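Right after this comes chain A.
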Amino acid sequence: MDLQSIVKSVRGAQPEALVADAAQEEHLELTPDRWREVARHLIDDADLQFDALMCLSGYDEGPEGSLAVIYHLFSMQHKHKLEVRIKVPRDGGSLPSVADIWRTADWHEREAYDLFGMTFEGHPDLRRILLPDDWEGHPLKKDYLTPDYYRGIPVPKDKRGWE
Partner candidate 1 sequence: MTATDSKSSNFGVVETEEMVLNMGPQHPSTHGVLRLKIRTDGEIVTHIEPHLGYLHRCFEKHCENLSYEQVIPFTDRCDYLASMANNHIYALGVEQMMGLEVPDRVEYIRIIMVELQRIASHLMGVGTFGLDVGGITPFTYCFRDRERVLDLFEYTCGARLLYNYIWIGGLSHDLPENFVQYANEFLDYFEPKIDEYNRILTYNKIFIERTGDVGVLPADVAISYGCTGPVLRGSGVSWDLRKNEPYSIYDRFEFDTVLGTGEMGTLGDCWDRYFVRIQEMRESIKIVRQALAQLPEGDVFEALPKKVRPPEGSIYFRGESPRGELGYFIVSDGKNVPYRVKMRSPAFCNLSVINEIGAGWMISDIVTILGSLDIVLGEIDR
Partner candidate 2 sequence: MTSFTDSLTGWFNGLTWLPDMSPAIVAVFVAGILALAVFTFMSLNALVAVYFERKVSAFMQDRLGPMEVGIFGFRGGKKFWGGIGQTLADAIKLLGKEDTIPADADRPLFILGPFILFGAAFTAFIGLPIGWGMVISDFNIGVFFITAITSVGVIGIILSGWASNNKWSLYGAMRSAAQIISYELPLGMSLLLVVMVAGSLQFSDIVQWQEDNRWFIIHSPFTVVAFMIFLVSGVAEANRTPFDLPEAESELVAGYMTEYSGFRWSLFFLSEYASMVIISLMTAIVFLGAWLSPVAGILRMFGVPEGWYYLSGPLWGLFWLMGKVAFLIFTMMWFRWTFPRLRPDQLMYTAWKVFLPFALANIFFVGLWELLLA
(Lines give C-alpha, C1' and ligand atoms only; values in the text may rest on other atoms or scores of the structure.)
Protein backbone atom coordinates (compact mmCIF):
# COMPACT_ATOMS: atom_id res chain seq x y z
CA MET A 1 0.00 0.00 0.00
CA ASP A 2 1.46 3.36 -0.92
CA LEU A 3 1.50 6.46 1.23
CA GLN A 4 -1.50 8.05 -0.51
CA SER A 5 -3.84 5.24 0.37
CA ILE A 6 -2.45 5.02 3.91
CA VAL A 7 -3.16 8.71 4.36
CA LYS A 8 -6.65 8.20 2.98
CA SER A 9 -7.25 5.35 5.36
CA VAL A 10 -6.01 7.32 8.38
CA ARG A 11 -8.05 10.35 7.34
CA GLY A 12 -11.14 8.19 7.11
CA ALA A 13 -10.62 6.85 10.62
CA GLN A 14 -9.30 9.91 12.46
CA PRO A 15 -9.81 13.01 10.32
CA GLU A 16 -8.53 15.57 12.82
CA ALA A 17 -5.33 13.67 13.59
CA LEU A 18 -3.48 14.73 10.45
CA VAL A 19 -1.48 17.90 10.40
CA ALA A 20 -1.89 19.87 7.16
CA ASP A 21 -1.76 18.14 3.83
CA ALA A 22 0.69 15.42 4.69
CA ALA A 23 0.10 13.40 1.56
CA GLN A 24 2.68 15.40 -0.38
CA GLU A 25 5.47 14.55 1.97
CA GLU A 26 7.32 11.30 2.44
CA HIS A 27 5.86 10.91 5.85
CA LEU A 28 2.69 11.29 7.85
CA GLU A 29 2.53 14.17 10.29
CA LEU A 30 0.10 13.79 13.14
CA THR A 31 -1.03 15.81 16.10
CA PRO A 32 -0.10 14.38 19.48
CA ASP A 33 -3.60 14.25 20.97
CA ARG A 34 -5.11 11.69 18.56
CA TRP A 35 -1.96 9.57 18.23
CA ARG A 36 -3.13 6.60 20.26
CA GLU A 37 -6.30 6.22 18.21
CA VAL A 38 -4.36 6.48 14.98
CA ALA A 39 -1.84 3.94 16.26
CA ARG A 40 -4.64 1.52 17.08
CA HIS A 41 -6.03 2.05 13.59
CA LEU A 42 -2.61 1.49 12.01
CA ILE A 43 -2.09 -1.83 13.73
CA ASP A 44 -5.66 -3.13 13.67
CA ASP A 45 -6.86 -2.18 10.21
CA ALA A 46 -6.76 -5.24 7.99
CA ASP A 47 -5.26 -3.34 5.04
CA LEU A 48 -2.58 -1.59 7.11
CA GLN A 49 -1.49 -4.00 9.86
CA PHE A 50 1.62 -2.14 10.91
CA ASP A 51 2.62 -4.75 13.45
CA ALA A 52 6.27 -3.84 13.74
CA LEU A 53 7.71 -0.61 15.01
CA MET A 54 11.13 -0.61 13.41
CA CYS A 55 12.48 2.47 15.06
CA LEU A 56 11.42 5.30 17.30
CA SER A 57 13.65 8.35 17.24
CA GLY A 58 13.58 11.60 19.08
CA TYR A 59 14.39 14.61 16.97
CA ASP A 60 15.11 18.24 17.63
CA GLU A 61 14.47 20.84 14.95
CA GLY A 62 16.81 23.31 16.56
CA PRO A 63 16.76 25.85 19.38
CA GLU A 64 13.85 27.76 17.78
CA GLY A 65 11.87 24.83 16.50
CA SER A 66 9.99 22.13 18.32
CA LEU A 67 10.85 18.60 19.30
CA ALA A 68 9.55 15.66 17.34
CA VAL A 69 9.21 11.94 17.66
CA ILE A 70 9.61 9.90 14.51
CA TYR A 71 8.13 6.45 14.23
CA HIS A 72 9.19 4.06 11.49
CA LEU A 73 6.51 1.45 11.07
CA PHE A 74 6.52 -1.71 9.05
CA SER A 75 3.96 -4.34 8.28
CA MET A 76 5.19 -7.92 8.33
CA GLN A 77 2.01 -8.97 6.54
CA HIS A 78 1.85 -6.45 3.71
CA LYS A 79 5.55 -5.46 3.60
CA HIS A 80 4.89 -1.73 3.52
CA LYS A 81 6.52 1.01 5.52
CA LEU A 82 5.36 4.25 7.04
CA GLU A 83 7.12 7.12 8.68
CA VAL A 84 5.08 9.02 11.26
CA ARG A 85 6.22 12.33 12.71
CA ILE A 86 4.66 13.98 15.71
CA LYS A 87 5.78 17.41 16.80
CA VAL A 88 5.61 18.40 20.42
CA PRO A 89 6.42 21.73 22.07
CA ARG A 90 9.98 22.29 23.15
CA ASP A 91 9.34 22.75 26.83
CA GLY A 92 7.15 20.32 28.69
CA GLY A 93 5.99 18.68 25.49
CA SER A 94 4.17 15.42 25.88
CA LEU A 95 2.46 12.88 23.71
CA PRO A 96 0.62 9.65 24.41
CA SER A 97 2.67 6.52 24.86
CA VAL A 98 2.20 3.58 22.51
CA ALA A 99 4.25 1.19 24.64
CA ASP A 100 1.30 -1.18 25.03
CA ILE A 101 0.55 -1.19 21.29
CA TRP A 102 4.09 -1.84 20.09
CA ARG A 103 6.21 -3.20 22.92
CA THR A 104 9.30 -1.98 21.06
CA ALA A 105 8.19 1.52 21.98
CA ASP A 106 8.63 0.84 25.69
CA TRP A 107 12.39 1.22 25.85
CA HIS A 108 12.63 3.50 22.84
CA GLU A 109 10.25 5.99 24.46
CA ARG A 110 12.37 5.90 27.57
CA GLU A 111 15.38 6.58 25.43
CA ALA A 112 13.69 9.51 23.65
CA TYR A 113 12.64 10.91 27.02
CA ASP A 114 16.14 10.43 28.34
CA LEU A 115 17.86 12.22 25.50
CA PHE A 116 15.25 14.79 24.43
CA GLY A 117 12.99 15.35 27.39
CA MET A 118 9.53 14.94 25.91
CA THR A 119 7.25 12.90 28.16
CA PHE A 120 5.09 10.01 27.10
CA GLU A 121 1.76 9.96 28.91
CA GLY A 122 0.65 6.58 30.05
CA HIS A 123 4.09 4.98 29.77
CA PRO A 124 4.35 2.27 32.43
CA ASP A 125 7.82 3.17 33.65
CA LEU A 126 9.17 6.41 32.24
CA ARG A 127 12.68 6.72 33.63
CA ARG A 128 16.04 7.52 32.18
CA ILE A 129 17.48 4.49 30.45
CA LEU A 130 20.94 5.28 29.10
CA LEU A 131 22.07 8.11 31.35
CA PRO A 132 22.41 8.00 35.13
CA ASP A 133 19.23 8.72 37.03
CA ASP A 134 20.57 11.97 38.44
CA TRP A 135 21.72 13.43 35.14
CA GLU A 136 20.52 16.96 34.53
CA GLY A 137 19.15 18.02 31.18
CA HIS A 138 18.58 16.13 27.97
CA PRO A 139 21.81 15.96 25.98
CA LEU A 140 20.55 15.59 22.44
CA LYS A 141 18.60 18.84 22.53
CA LYS A 142 20.38 21.29 20.28
CA ASP A 143 20.54 23.93 23.00
CA TYR A 144 21.98 21.57 25.58
CA LEU A 145 25.12 22.81 27.25
CA THR A 146 27.57 20.19 28.43
CA PRO A 147 28.01 20.68 32.18
CA ASP A 148 31.44 21.45 33.56
CA TYR A 149 31.14 18.97 36.36
CA TYR A 150 29.27 15.78 36.99
CA ARG A 151 29.25 14.88 40.68
CA GLY A 152 32.41 16.86 41.15
CA ILE A 153 34.21 15.12 38.28
CA PRO A 154 35.33 17.56 35.61
CA VAL A 155 33.86 16.76 32.18
CA PRO A 156 36.66 16.82 29.59
CA LYS A 157 35.90 19.03 26.61
CA ASP A 158 39.17 18.75 24.80
CA LYS A 159 38.61 18.55 21.09
CA ARG A 160 42.21 18.63 20.00
CA GLY A 161 43.12 16.12 17.37
CA TRP A 162 39.74 15.63 15.81
CA GLU A 163 38.55 19.13 15.07
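In this text, a residue touches a chain if its C-beta (ideal position, glycine included) is under 8 Å from a C-beta of that chain, and two chains touch if they have at least 3 such contacts; residues count from 1.
Regarding candidate selection, all candidates are chains of the complex that A comes from, given by their letters.
Bear in mind the structure is a predicted one, so any value in this text is a computation, not a measurement.
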Scan 1 or 2 and return whichever one touches chain A in the complex.
-> 1
Which positions of chain A touch candidate 1 when the two form their complex?
-> 51-55, 57-60, 70, 72, 76, 79, 83, 102-104, 106-107, 115, 128-132, 139-140, 159, 162
